[in-house]
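What you see is the complex with one protein chain gone and the rest in place.
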Amino acid sequence: MAIAETLPADDSGLAAKTPLTVSVLRAFRHRSLAAGTLICVVLAALVICAPLLTGFDPAKQSAMETFQAPSLAHPMGTDAFGRDMMARVLYGGRVTMLASLAVVVMGAIAGTILGLVAGYAGGAAGFAIMRLVDLLLAFPGILLALAITAILGPGLVNGIIAISIILVPVYARLVEGATREIRSLPFVDAAIVLGAGPIRVMATHILPNVMSSVIVMTTTWLGVAALWITALGFIGLGVQPPQPEWGAILNDGQMFLTLAWWMTVFPGVFLSLFIIGVNLMGDGLRDVLDPTIAD
Amino acid sequence: MTSRKLPALLAAAGLCLSGTAHANELVVGWAETNDTLNPVTTGKRNVGPILSNIFDTLVWISPDFEVEPLLAESWTVSDDGLTYVFKLREDVTFHDGTPFNAAAVVSNVEYITGENTQSKISLGLLGPCAHAEATGEYEVTFTCDEIYAPLLAQMGEPYLGMQSPAAIEEYGAELGQHPVGTGPFKFVSWTPSQSIVLEKNPDYNWMAASLGHDGPAAIDKITFQIVPNPQSRVQQFQSGQSQVMQQTPGLYWKTLTASGKYTELPVEISGLGIFAPINASLFPTDDILVRKAIMYAVDQKALIQLAEAGVYPPSYTPLSVGMLGHDEDAEGKYPYDPEKAKSLLTEAGWEFDGTTWTKDGKTLSVKITAISGKAHYMAQAQAIQGFLSEIGFDAQFEALNAPAWLDLNIDGGSTLTPSQYIGVDPDALHFWFLPDQYFNWSHWTNDELTDLIYQGRSELDHGKRAAIYQKIQDILLDNAVILPIRQNLDLTLADKSVTGITWSGGGFQYFGAASIAE
Amino acid sequence: MGKHVSEDALVSIRDLKVHYGGKGVLASQRADVVRAVDGVTLDIRRGETLGLVGESGCGKSTLGRALMRLEDPREGSILFEGEDLAKARGQKLRDLRKDMQVIFQDPMSSLDPRMKIRRIIAEGLVIGGVPKAERDARVEELIEIVGLRREHLDRYPHEFSGGQRQRIGIARALAMRPKFVVADEPVSALDVSIQSQVLNLLSDLQDSFGLTYLFIAHDLSVVEYISDRVGVMYLGRLVELADTADLYANPLMPYTQALLSAIPDREAETGEARIILQGDVPSPRNPPSGCPFRTRCWRAEAACAETRPELREIRPRHWAACHFAE
Partner (left out) sequence: MLSYVAGRLAAIVALAFGISGLVFLMLRLIPGDPVMALLGTQAANPEVVERLRRQLGLDESMASQYVTWLGNLFRGDFGYSYGQQRPVSELIAANFPATLQLTVCALFLSVLLGLAIGIVAALKRNRAADTLGMGLALALMSIPSFWLGLLLILLFAVTWPIFDVVGGTGFKGVVLPAVTLALGTVGFNARFIRSSVLSAQTQKHVITARAKGLSRATVFLRHVLRNSLLPILTVVGIQVGNLLSGTVVVETVFSRPGLGRLLVDAILSKDYLTVQAVVLIIAVIYAGANFVVDLCYPLLDPRIARR
């Protein structure tokens, strides 16, 4: 994915004069934001309410009920272990959604801190950090994730760590550039002359000014994070059985593609819908928060 | 638009593969990539079947473990059991024209034991008998440091296939890409991770007698297409892009054989079957009662039903059906009995509160591991996890890549893990149950057992050997250090037009006697 | 006025050099030095407004920033009330800085767009640990002093015009009760009509708070209006320094003459012909030998290339660095 070169955002989008509710309402007039939010909210509601929607335990095996096609009892069929697919898809959604969110949040925090330090300190430290960032960026992300999970061992937490590490350089580069730019602005000099130390300058002047770029970036990368975390699950390096997760469920299903299409189709549809929703939301938020890159 | 671009690209890549086979040409859907085609340096079981078509061994082992003449016409064993004299056929030449004789056998043995040869399975098979001497132009004598009963059967494993001394000399480290044997098929080409092509050896005329086939193979060319993804392998076979497929996943075996359109070849891979060693040095399975509870809690038949559509016969004892010493009566030893399992846990001092078992503040927690890339291990481990959870175990599952999996189990960090071991002789047990072996994954030893294993190895009388291995199996099961899961079969399917595919004892598909109906 | 070094100097700059680059592993990197300020010696007297003029890139802004220690001098000293600012670090530097403030050129970017005016003006007080009640009182007082209203305190910078923002910047500087203020082109980004308002405000504040200004600008008429004395910089050096009236009436350096001749309407007033300078300003990476101005000077002779003219007091209180000045 391309990294949108966002400038330290202009403040005009977040005019303080308009009360919050008004700006939220205005934002939702944006079609894709509204549609994306709707999709995400519905999906979130479904996975949160999973216990109300299905009585099955997603891990409960049943030797008598393997590979059942969708029916009234099992609306999405059952899998190789006779587990109810609907329960697995709904409970699995919780894992996928939270994991994606955790990935971007962790990546954003670590990347932003690194970028702030590199951009503000400059010099040898900044140079070292940024060359490391270049190194990580010069390598296809999914391969890096593979290597990291190979080191840490498979598992959901390790998968989340691996993928957030991939996001770190992306954020670091964005924030470093923005920090350097803001660092050179007179209001930072003014703060220094007023006696502010580096940490105070970073926290009160630079961070708030790069935040909107970071948020825009986060919405763009949330979808990518979901794609990667599920890809890891699909390769078998994500969550460990019997815990359900959309990528892992798809992995279970792929071996039986022609015999049990429901094992592949349902989780895939949910996953795609989720990513579409997230991307729509991201597009909308970007337009609303960062008018400079809207066309 | 791509159609115009593609031929050019293909030409550039120089990789034009013909996907479909013509008459008398066979495409085999193969499940695993090869490390080498050098029988001496391979460490992979699944290379064996390909090797057995390129290389002949001194003896042939039938699927029922009868040892027959192949490159050796006859042999004698000295009374002390330390000397084997093989009389060799005199009409055999290697694919490169080098004549096969006693000197060639000696070269092979010297190559296997050579300091710079990265020998793997082969070196282990020779055991203490790795000394060969040409005692005539066509007579070779093996001497052993100690009595080694498994030798004769193991001589028939493809990892001891005879290679051309000229090729050994010429290719050095590259020998694995230029296999030259005396077998019914000659090596043509090998594209790594894609395909291996063999063609008929027109001079072949020394097939093992029990196969009932004279002269060269009927099939002109075999292409082993390497398709690790089981789903793809099945699709390829169903659509006619291959005529033979190995390692058919259970569920597909069930549906495809039900159609009656294909020939079923459940190739029996001998050895210890599929089993899970139970770690007797790790809490809580360091308690024999907990181990026994596990044995009662797992229902092999239902496990196979869950993990592999019920297509495999279960196993109840370490040694495979048909092997020397296989214990027919083991089935009744640990019937599926969850109540019995629970009472054993109670007896061991565990208390059940309806969801979890606790003892001295600890929960009854076990760690089940499996190799992440192997679907059947993953499924078996999950099924075991299901059975143990059923009676209240806190059963954790962890999938690991192969090196990490080996590491963890060698270190004793996992409670149980499905595994397999292949061998043609019951002495295979020694790898898993002698102290100081890497694969003593039960992490358990017993002096009586150790003695018996050594006795079994040096006993030449079949009846007495069988009795020794009966006893060994009793000890293993009584101590509940191994959970047998199922027979190890390579579920091979062939198109009805292909007949005569067989396998050598141990489970190595053999195409020398196969033919394709027009 | 007597000596160049005066007893009542608030800031004494001695041979100050600010260089960029010149570091690195390669010889070519080490040779690549930008001499932004290259040996300036200057006193700023308590209570005066010293104007500093020159073309862009002459180092006048860098000099101003160096006085605030926003740039690190490579050599020389800056004595502020007797303490050397050039070598101070950490807490010592922060203590020294308390009495010095700066007003920036660009009213758009000198205020943090994410902060309300109240926070902007109070920032220095917060850092200094002034209690909230006192802080609020001082901020409210200041906003009125600079001619804005209290209700403006709860707005964001983008809601103000350029002139208003500059007033806010001034209020922020004044909040620290400085003795010395560097005004770095404070009006050049403003409309002409607003410029005089801000200049008047600065003058008024100087009177009421007893401030000392270093007023940096390239607009000579603005400088003439506000300054007591004026210094002219060229290629990182101070080339002429005199009382405002004296300098504007009798410039000694050919460079100053050329600058002055370019002031609009001056031709009509004085009858002097406008002097058009030939060529570009030489690069501060590679300044000419001898007199830095000789490459563009119509009076340049061979001697100008050989020796560098030092700043000398040609007439009382009028200093210039030119071989021909007398």
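Here the chain labels run A, B and C in written order, and each chain numbers its own residues starting at 1.
Following the convention adopted for this analysis, a residue touches a chain if its C-beta (ideal position, glycine included) is under 8 Å from a C-beta of that chain, and two chains touch if they have at least 3 such contacts.
Just so it is clear, the structure is predicted and the values come from calculations on it, not from any experiment.
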Chains shown that the absent chain touches, full complex: A, B
Among B:N229, B:T358 or B:S497, exactly one should touch the missing chain; which is it? B:N229
Cross-chain touch to the chain not pictured, restricted to B:S62, B:Q241, B:N479 or B:S515, is B:Q241
For a quick check of understanding: of B:L125, B:L319 or B:L416, which residue touches the chain that isn't displayed? B:L125
Out of B:T41, B:T182, B:S315 or B:T369, which is the one that touches the chain we can't see? B:T41
Spell out the interface residues on chain A facing the chain that's missing from view. 1-2, 32, 131, 134-135, 138-143, 146-148, 150-151, 153, 223, 227, 230-231, 234-235, 247, 250, 253-254, 257-258, 261, 264-265, 268, 271-272, 275-276, 278-280, 283, 295
Positions on chain B where the hidden chain makes contact: 1-3, 5-7, 9-10, 12-17, 19, 33-36, 38, 41, 43-45, 116, 118-121, 123-125, 173-174, 176-177, 191-194, 225, 227-229, 231-233, 235-236, 239, 241, 372-373, 401-408, 410, 419-422, 431, 436-439
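Basically, only the chains that are shown with their structure count from here on.
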Thinking of each chain as a vertex joined to the chains it touches, would you call that graph a line, ring, star, complete, or other? line
What is the distance, in whole Å, between the centres of chain A and chain B, each centre taken as the mean of its C-alpha atoms? 44
I'd like the Å distance between the centres of chain B and chain C, where a centre is the mean of that chain's Cα atoms. 86
Length of the line joining the C-alpha centres of chain A and chain C, rounded to whole Å: 49
Using the touch rule from the top of the page, what residues of chain A touch 2 or more other chains? none
Among the residues of chain C, which ones contact at least 2 other chains? none
Could you please specify the touching residues of chain B with respect to chain A in the complex? 230-231, 234-235, 249, 251-252, 255, 302, 305-307, 309, 372-373, 375, 378-379, 381-383, 385-386, 389, 397-401, 404
The residues of chain A that touch chain C in their complex are 10-12, 15-17, 185-187, 189-196, 200, 204-205, 208-209
Applying the document's contact rule, which stretches of chain A touch chain B when the two form their complex? 59, 61, 63, 66-67, 80-82, 150, 153-155, 236-237, 240-242, 254-259
